[in-house]
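Complex shown without one protein chain; remaining protein chains in place.
Coming up: chain A.
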Amino acid sequence: MLQSSRFLCSHSLPPGGVTAWVRRFGSRRKLTAEEIEMPFAGVLAKQYVHRPEFKKTYEGIPILRQLEYDGTLVDGIELPFPLEEGVAMYQTMLKLTVYDQIMYDIQRQGRISFYMTNSGEEAAQVGSSAALDLGDVIFPQYRELGVLMWRGFTLQDIVDQCFSLKGDPGKGRQMPVHYTSKKLNIQTISSPLATQIPHATGCGYAFRMRRQKNCAVTYFGEGAASEGDFIPAINFAATLKSQTLFICRNNGFAISTPVSEQYIGDGIAVRGIAYGINTIRVDGNDIVASYNATKEARRLCLEEEAPCVVELMTYRVGHHSTSDDASRYRQDEEAKAWQEEGMSGVGRFKRFLINQEQDMKLAQETKKQAIQAIREGDKEKYCPIDEGLFEDVYDTPDWRLREQQAHLHKHLETHADKYDMSRYEPSAAFPFPADSKPKK
């Protein structure tokens, strides 16, 4: 190494000597001796080697685990939240599993067109979101209902959206599970993958710029992290210093594609490190670790005014969606193993709470309430046709939209018997009788 400092003998200097170097770096001062020793900007290298050496493997990023399979906390770790809050978190997870099961079943019955369950990822979702502030803005992917529920998203909100009812702020325009909530600072879920990740970067920058003590928080799958939007999102956040948490749910699959075909490197976390970002990897089925890691990431993010990457290791226990049949590409036994009490996030935390002699039976009502809400959802109305179809394209509709609305109105008048309009709330422009049903 000492020898290597000899590399800068005079003949390796460009004509004009050191001043030319100085110009090349765009600065007017002279380079320091250290800079001449290592003149390359933007790398961490501190030494030269003299034989070609390729870097590929290293020891890997460890996984934070604080709650053991048997439900005991690792020595020296204390519950980071009050016990009652822990019970509330557990209840949220249980509710999530109940809602998922019911919504999945009614999709099978054809009462909603589509659904995606969260099974296996409850602890990752609830644990991470419990560590956030309500003022933090969430940029979700789609498999984060537990995050939304912890922030206050209700059964009725879920039913309204999945049934496309008029209570859905999105006015029934998007497929089921594409939730939104201004009140809860949840940006609208969008199917195109990874598009929300750079949004969180921009939002986190805006927060820093206006000195708001909040983070932008984006959730995404390990599959989505392969999309082109991911890399600029984290690189912008690192270079521009965004107050953004990038939370990856690494659940082993992107539809049928296992992680072994998604990437060869050390998960998603290694990319955070590659981009110079504070990064942590967590056992996502450990609700305590998920909480603690996110809490600390949030603190760091606000203190350093810089992003963090959190990789929550978990497993997608259910099918990708109701359009998918996972038995086509993986063994059912594999998913079963992940549902064992100690492995699963819900089961592991249940063991902990039992050890604390907590009564955390989920009120029998949860299921009843859900069934009741769905029963009502089946009858509830959709948004009026004109509002639902033509509003919100722009802040105010232009002449084309007005003409097209008039066209549709006339068309429906002429062909009222061809369209089932019974579910749509009548409006001034579309006063079609609520009992209109196609004759056929």
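Following the convention adopted for this analysis, a contact is a pair of C-beta atoms (placed from the backbone, for glycine too) under 8 Å apart; a residue touches a chain by one contact, two chains touch by 3 or more; residues count from 1.
Methods note: contacts and distances are computed from a predicted model.
Chemist: For the chain that is missing from this picture, which UniProt protein name fits: "3-methyl-2-oxobutanoate dehydrogenase (2-methylpropanoyl-transferring)", "Ras-related protein Rab-2A", "NEDD8-activating enzyme E1 catalytic subunit" or "Vacuolar fusion protein MON1 homolog"?
Modeler: "3-methyl-2-oxobutanoate dehydrogenase (2-methylpropanoyl-transferring)"
Chemist: One chain isn't shown here. Among A:Gly42, A:Pro82 or A:Pro192, which residue touches it?
Modeler: A:Pro192
Chemist: For the chain not shown, which residue from A:Gln91, A:Ser226, A:Asn278 or A:Gln369 touches it across the whole complex?
Modeler: Checking the options A:Gln91, A:Ser226, A:Asn278 or A:Gln369, the one contacting the hidden chain is A:Ser226.
Chemist: May I ask which residue of A:Ser323, A:Asn355 or A:Gln372 touches the chain that does not appear here?
Modeler: A:Ser323
Chemist: Write down which of A:Ser113, A:Thr154 or A:Asn355 is the residue touching the left-out chain.
Modeler: Residue touching the absent chain, from the options given: A:Ser113.
Chemist: What residues on chain A make contact with the chain left out of this view?
Modeler: So the residues of chain A touching the unseen chain are 113-114, 164, 172-175, 178, 190-193, 223-224, 226-229, 254-257, 261-263, 323-324, 328-329, 382, 385, 388-390, 393, 400-401, 404, 408, 411-412, 414-415, 418-419, 423.
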